[in-house]
Every structure is written in C-alpha cells, then in structure tokens.
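To keep things clear, I will list the structure first and then write my remarks on it.
Only one protein chain is missing from this complex, and each of the others stays in its spot.
Just so it is clear, A, B and C label the chains in written order, and each chain counts residues from 1 on its own.
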Amino acid sequence: MSKQTPHTRADYRYFQTITTRWMDNDVYRHVNNVNYYSFFDTAVNEYMMREGVLTLDSAAVCLVVETGCQYFSPVAFPDLIHCGLRVAHLGNTSVRFEIGIFRNDENVAAAQGHFVHVCCDRDTQRPLAMPSAMRTALEKLRV
Amino acid sequence: MSKQTPHTRADYRYFQTITTRWMDNDVYRHVNNVNYYSFFDTAVNEYMMREGVLTLDSAAVCLVVETGCQYFSPVAFPDLIHCGLRVAHLGNTSVRFEIGIFRNDENVAAAQGHFVHVCCDRDTQRPLAMPSAMRTALEKLRV
Amino acid sequence: MSKQTPHTRADYRYFQTITTRWMDNDVYRHVNNVNYYSFFDTAVNEYMMREGVLTLDSAAVCLVVETGCQYFSPVAFPDLIHCGLRVAHLGNTSVRFEIGIFRNDENVAAAQGHFVHVCCDRDTQRPLAMPSAMRTALEKLRV
Partner (left out) sequence: MSKQTPHTRADYRYFQTITTRWMDNDVYRHVNNVNYYSFFDTAVNEYMMREGVLTLDSAAVCLVVETGCQYFSPVAFPDLIHCGLRVAHLGNTSVRFEIGIFRNDENVAAAQGHFVHVCCDRDTQRPLAMPSAMRTALEKLRV
C-alpha cells in the first residue's frame, strides 16, 4: 500500500459507533494497532446483520481474505469510535469494504483501511455467488 | 461464591453503555465469558475518569486484586451492554465494586460480578490511602 | 471470596503453557486482569480437547456459570505462563476447576482462580448428565 491521505466523514456512506475499552490501550497508552481490525470486523458484520443479510445461521458466510490499515493519529480509551463504511468493489463472490476510523467528533480519519470478504458456503467453505439480498445491501454503500 | 439471584437495574447507581464486537462471540455464538471482565474493567475505569479522579498519568493508580462473575443468561453480538455499577465496600485503600450486565432493554441482569481495586502509588506499586476526591466519587455509588 | 494464600505448583495436577502477547499488557505495563480468564478458559478447554472429551462439534458443550480470580503479583509480556489445573468438585452436571497462574519458572502462583463449567446439550442449552468419558478425564485432575 502507498501512503494515503486521511479521509473525511463525507467519504463514507454509513457509520457505526463503537465504544473503546480500558484494555484496548496498550503500554503506549493508545488503542493498540490490533484492535482497529476489531472495529472493522464489527462495523462490516453489524451493517450486514442490521440489513438482515447475515445471521449467525446464514447458509452463506463471509470469510475474510485480506485486511489492511494505515494509522495516522492515535485514539485512546475512553474515546468513542465512529467507523465510516463504504464499498469500493463488489464482485460476483467478493466485496472490498473501506473503513475510516474517526475519533470522537473529529472529521479527519485517525486511521483507515480495507477488509475483503468472500461469500462462502457455510459447509464447504467454497466461494459462492453472493445472494441478491446481500448484493443489494452492499450496493447501498458503493462509491 | 454461593449462587446469587440476578439483580435488576434498580440495584445499581450508575450505568455505562458498551457496544459488543463481532469477535466477542466465541464458537458457542455468545459473548465469551472472558469478555465480561472487560466490561467490568471498562465501566469502573470510565466512571473514575469521567469523575476526574483517575487519569492515565495519575500518581495514584488502581490495581485489581480480585474479580468474580456469575453468568445467568447469554448475551451475543450485536447486543448492547448496559453495565450497572455500585460500591459495596469502601475501605482506606480499597474499594469493592459490584457490576451488573444488562442486555439491551432487559431489566434482569444477564450476569453480575465484583471487582476489587486497591489504590497504589504508581512508582512503588504499594497501597496508598485513597485520595479524598476519589473517595468522594466512589461514595456516590455506595449502597 | 476470602483472601487466599498463593498456591505452589505441587497443588496442581496438570500444566498448560501459554505464551503472552504484546497487547496483553495494559497501560500499567502488566498483563491486564481480564486476560487471566483467557488463560483459565484456554487451559480448561485445551485439557478436555487433548483428552478427546470435547470437540468443536460435541453434542455436549460446557457452558461457564461462574469464574473468579485473586491476583497476587504481576505478570507481563513476554513472560511465559504455566497454568496449573485441578478439579475441586465434580457433580452430576458440573465441574469446578481451580487454576493457578505461574510466571516463568516461579513456584508460587502469581494469581489463582476458579472456573465452573456446566455440561449442556448443544441444541437446548439445558444441563445434561456429564458423559462418562468426560467424567473420567476430569477425575484425573481431582484433588
């Protein structure tokens, strides 16, 4: 990945609020780099569950094949995280989400990254054409 | 600990809302037992930070000497957690918090537990008489 | 729980080694209190999986109804954790594990706690008489 410019909130289509936890901070007193991916994972799955296109029992599950993040400025407990979400690419079986991490009321992203899901059959774990309801929900986030 | 009866919201003095995360759920599809302690840890420290009696630079730090939890009914991502907080005992150097975990709009606790903090000097890690501002903040939660 | 005396390794029947992780340390530079329960959870389940009495597909699952821990002295990444395990009570449907946390080569526990599992039917989540193979495996740890 080349060095990106931080996005602003206007670059995203949907926002999910996530509370930080005391143990998110590491010895450097900021949210540890690992936890940002938990915010990505949560925003993406919560969006799909709220849209009714993913349940804990879905025949079609979404497996992660690639993730990445660039960190611009720290966040720290007890900051509130606002995750901006958008869809940058929507293929036959896969989707590339892009996520911006906004700290409290800030308009410029503290971090941003991507998250690639492949839609798979729960039992065989083989790729599956994305169900149309899922595709419709994801189209709403497309940029 | 003997088997307790689940508390209701009226049993607590202060509430902190915590969002669950996708990875909080374990293979049994419920929030894993470990994560409840992260809710306790967050509610206690956030209360003290909001009251202005604990900062990441405080000379007096709060170290945990005992915790415990009883689990009554499951919670699962994307449930919203409401942590009820109260102080059951306030000593010269230590405080016993009791915490109830309430799922979404439910009035009966899904789990409840305790969390014992000892106030210590940051450098020596030896117990310290609790600063009066901290004591005042904790008195407000006393039952 | 009343204040306990730290156990030694001789008080336990089985040991599981667990590596600490950078993010286990919190702002106080020690393993955060929450993570000890992850060590408990791991030692208990890994013992049962190694004994062949629990799989990710078992019809009988083990749900946690109570946990607790007393913390005596800190551990910190990159310390190696040795979890001592023993069974203090074995009922018809439930088992009480006791766990000691030993830091590197130390013989006195840095923390110790308990973990109560109830054997349940995976589908109904109702208590179930413990399968005999599971009981036999747990008897080996009994004190």
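Keep in mind that, in the parts below, a residue touches a chain if its C-beta (ideal position, glycine included) is under 8 Å from a C-beta of that chain, and two chains touch if they have at least 3 such contacts.
Keep in mind that this is a model prediction, so the values were computed, not measured.
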Contact residue for the chain not shown (choose from A:23, A:53 or A:69): A:69
Contact set of chain A toward the excluded chain (per top definition): 1, 27-28, 32-35, 37-38, 41, 56, 61, 63-71, 74, 125
Hidden partner chain, residues of chain B it touches: 22-23, 25-27, 29, 32, 34-35
Chain C residues that touch the omitted chain in the full complex: 17-23, 25, 29, 38-39, 41-42, 45-46, 49-50, 56, 76-78
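Here is the rule we use: only the chains that are shown with their structure count from here on.
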Centre-to-centre distance between chain C and chain A (centres being mean Cα positions), rounded to whole Å: 33
Cα-centroid distance, chain A relative to chain B, in whole angstrom: 29
Multi-partner residues of chain B (each touching 2 or more other chains): 38, 41, 56
